[in-house]
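Below you'll find the structure, written out as structure tokens, and then a few comments.
What follows is an incomplete set of chains from the complex, kept in their original frame.
Labels run A, B and C following the written order; every chain starts at residue 1.
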Amino acid sequence: MITADLIADHNLSHEEYSRILEILGREPNLVELGVFSAMWSEHCSYKSSRIHLKKLPTTGPQVIQGPGENAGIVDVGDGLAVAFKMESHNHPSYIEPYQGAATGVGGILRDIFTMGARPIASLDSLRFGRLDAPRMRHLVDGVVRGIAGYGNCIGIPTVAGETTFHPAYDRNILVNVMNVGVVAKDRIFRGRAEGAGNPVIYVGSKTGRDGIHGATMASEEFVGDETRQKRPTVQVGDPFTEKLLMEACLELFRTDAVVGIQDMGAAGLTSSSFEMAGRAGTGLEIDLSKVPVREPGMTPYEILLSESQERMLLVARRDRLATVMDVFEKWDLAAVEIGRVTDSGRVVLFFEGRIVADLPAAPLSDRAPVYDRPCVVPTPLGSMGWELLAEPNDYGACLRAILASPNVAEKSWIWTQYDHMVGTNTVERPGGDAALLRIKGTRKAIALKSDVNPFFCACDPYRGAAIAVAEAARSIAATGARPLAVTDCLNFGSPERPEVMGQFEAAVRGLADACRALSVPVVSGNVSFYNETDGRAIPPTPTVGMVGLLEDVSRRVGLAFRAEGDVVALLGENRDELGASEFLRTVHGRDEGPCPEVDLEAERSLVDLLVRLAHEGLVASAHDVSDGGLAVAVAECAMKSGLGAEISLDEHIRPSGLLFGETTGRALITFLPGNERSIGEAAAESGVRFRAVGKVGGAVLSLRIAGRVVVLENVASLREIWTSAFERAIAAADVL
Amino acid sequence: MKVEVRVYPKEGVLDPQGRAIASALERLGHRSVEEVRAGKIFFLDVRGDDPAAVEAEARKMAEELLANTVIEGYDVRLRTDRER
Amino acid sequence: MSGKPLFAIVVFPGSNCDQDCHHVATELLGCRAEYVWHRDTDLKGADVVILPGGFAYGDYLRAGALARFSPVMESVARFAADGGPVLGICNGFQVLLEAGLLPGAVRVNRGLRYVCRDVHLKVGNSGTAFTRLYEPGEVVRMPIGHMEGNYTAPPETLTELEYEGRIVFRYCDAEGRITDAANPNGATAAIAGISNREGNVVGLMPHPDRCAEGLLGNDVGRKMFESAALALAES
């Protein structure tokens, strides 16, 4: 008997429950209620975000698989394709940082290799609160260890990411992980349960009580002492078992035995079975008593909703069942036939001979609730008077301070804990603009980058989101690669609050406009709502993960200065925009707007130009200008190379704005003096402002404005500050 | 005083290491092994002569650092000098 | 020996660098290479055996502890006893230690963290099957990537290794100075790699397979594979 309390416990509204009654034409039993609850949770059903996500461009000649499958896939030529997706593991990582982050890596990896792709790289996009906030050092340390512990063990390099610190993440950190795999175009697999009579096979770890209702948990905000409250759902990752799963599946994909496959992620066996049947328009019969369990006395309800890690559901050709079992046996994996495909369109679940659930497959996804929640259009945060601040008298000191701030400081403390080389494809290691991975057997490389500036998004979600796409594209183009497509991970507060929904709507519009302008369709993604505690939400954080293609890896461009005497030039316009900058926060302790403007057409021209210059071999180095502004960008090129430079700027902009403003649409390039004319012409053709601003050389970085030296710093000492600051800031975390 | 803090996976929490060790022992012919749980043990030398106080302090260390109480349990034992 | 030497690359459950080593042997050196599954005992007539890096059995218990019991290890031991060249890289080195094919043991890095970065190494013995193409005392840059690389051994073993010149690589700084600051994991005597008495079995924590081609910014590791190939060509 389903009581109102039971319905409430399952996070189902009354409207939703009546819809269940209507679909079934009867009252559901408890197991069935659990299934609906999981499938219709925000996490699985996207009920609040769906109508907005429709606005994203998802098609293009390069797109092989758009949103809706385990991962998106784009064509990279030579009969190869790249599968990629980003996913969040925010709530679990706040509760238990090591395991939360580790299982986050495990989950996204499964999404990639279930498509038939061999994962070749991960990216981690991390948002933390102030380092002195309660538990924060422990969280930073645990998350980084967790990503390392899982990724290193399974042997997938973590090659890039971002790390931002913002007070609004004090009680809701974000852990977004992206994974990228390579697959032969004609060997792509999907999560479809086809062919009545075919066996349904469960493989991987045993099912335990862990993570029951993880999907619904990801759909609830934290209240009070969240760490205690959510303990029962903590899952422990087993990267070794996942490694076996991955190798076994990839080996199986080389046979003709597999019909369809899906990992058991959120809502475990429930979502995998219903989605596989739903996509194929078939039905399933599954005997839950055959599911390998870790603990005695598990109920059908628990077996169905468990989110134990490292498990897969697979449909095989009946006549090739033996092949499947042999391969799993070879890899020491327990595989069990737990059911079969039917053409009934229903998923029927048995336990110890009884039917415990009998539900139509399609309606669980097709008829899932869709909400057009009320939105309050966000009013962009403007200046609170920083324009009136006096100019600093020591710009060098400002530069040093910014280089030492946790947001800008070099993050090698993080990435040296990650194996970023395994697979021997990492041509451009962490620390550059975008990571570059060569594709063995071709001359190609793919460029990978994740980006979003939460400070911008906090001021203006629309612009912030658009800028995230633009910045990722710029970083990718700086390496010489052409931006191909995007995955996203949209982290927001509670969709039940109109302000938050308004931020979401604006951010999605920003993504959509930018992706259209730059011709980078969104092929996969993930939405994480309810990132708030006691009614205080995180800043809108639409993380963008972008993949680019470099046709000829020998044409790659790095960000470090190359040689003495090379000309340094600036591409793009300077504007007097200090709003939301690291300068205002670090030097003046002020967090205020406005968010810089973004001109998407100009961004596109800049991207095209950077790609063309690299292709024609005209540039020696290139670096996009972002966090910390022009001064930081120049300093990074210098510190990475050990070479100094003499830069002279002349612009009618306050010096601090010119040096540290985070105006978009700019990049720094260097080249042999002989190339200046051809580069100038190319820039003119693409309508990008180009001017030489200095020369590479010496061991000192000097910046002049209108002839007056404003920064004169020894590159080695800047480098010392930049490379040691993060570790020093984190040092107190260095315990276990 | 010598204190021992033993840390182990909580009931119901997956212990991949223990499982791997169990199957390895199995392969090595130790068929009689039914289950293995892998934990950590810390041997502490703590200044002080009030057993109760030392034990209390050790508990605090376990809570704060030695055990991850979200997934691990622990216990604390004072060691009499006759043991090892 | 039929033309190009044949590399056998042992694959344990959890090996991660098997394909990387295969790539070096075949694509970069133009040699032949075969994977050997840990349950097999047939080394397929290999001329050189490589134990690749990774996390065999997840490194559960101790790195290499569970892998040493794989059936293939008996064949590897026999192959080594007959003088066949065996190279253990990173996790492969750890397996050789646990299997007793090389002396000593590794503990967790002194920083208690996984470390992935380039280090400098001083070649201590250029007479082994895998280091003949290096100059004695030469300083080379190679990447490391491990959590348990903190090598140690009983004092008498250390003296023996020292005395018999079996310390193949030592961590050092760019100028070749053996300093504590240049030691990434706390290894005793800055030991990064050692060999057996005969010099046909070599194990090291750094990854020559990750620095064997210019595209990755460094090809100094290639010589380790070439040394073995060359030795065979001569024999």
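Just so it is clear, a residue touches a chain if its C-beta (ideal position, glycine included) is under 8 Å from a C-beta of that chain, and two chains touch if they have at least 3 such contacts.
Being a predicted model, the structure only gives us computed values, none of them experimental.
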Protein chain stoichiometry for the whole structure, using the labels that appear: A x1, B x2, C x1
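Criterion: only the chains that are shown with their structure count from here on.
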Cα-centroid distance, chain A relative to chain C, in whole angstrom: 36
Set of chain C residues in contact with two or more other chains: 57-58, 60
For chain B, residues contacting two or more additional chains: 16, 20
Chain C-touching residues of chain A, taken from the complex the two chains share: 145, 148-149, 152-155, 238-241, 243-244, 330-332, 412, 415-424, 426-427, 438, 440, 553, 736
Contacting residues of chain A [partner chain B, same complex]: 95-96, 98-99, 205, 208-210, 227, 231, 234-238, 240-241, 294-295, 308-309, 332, 735-736
List of chain B residues in touch with chain A within their complex: 9, 12-16, 20, 23, 65, 68, 70-71
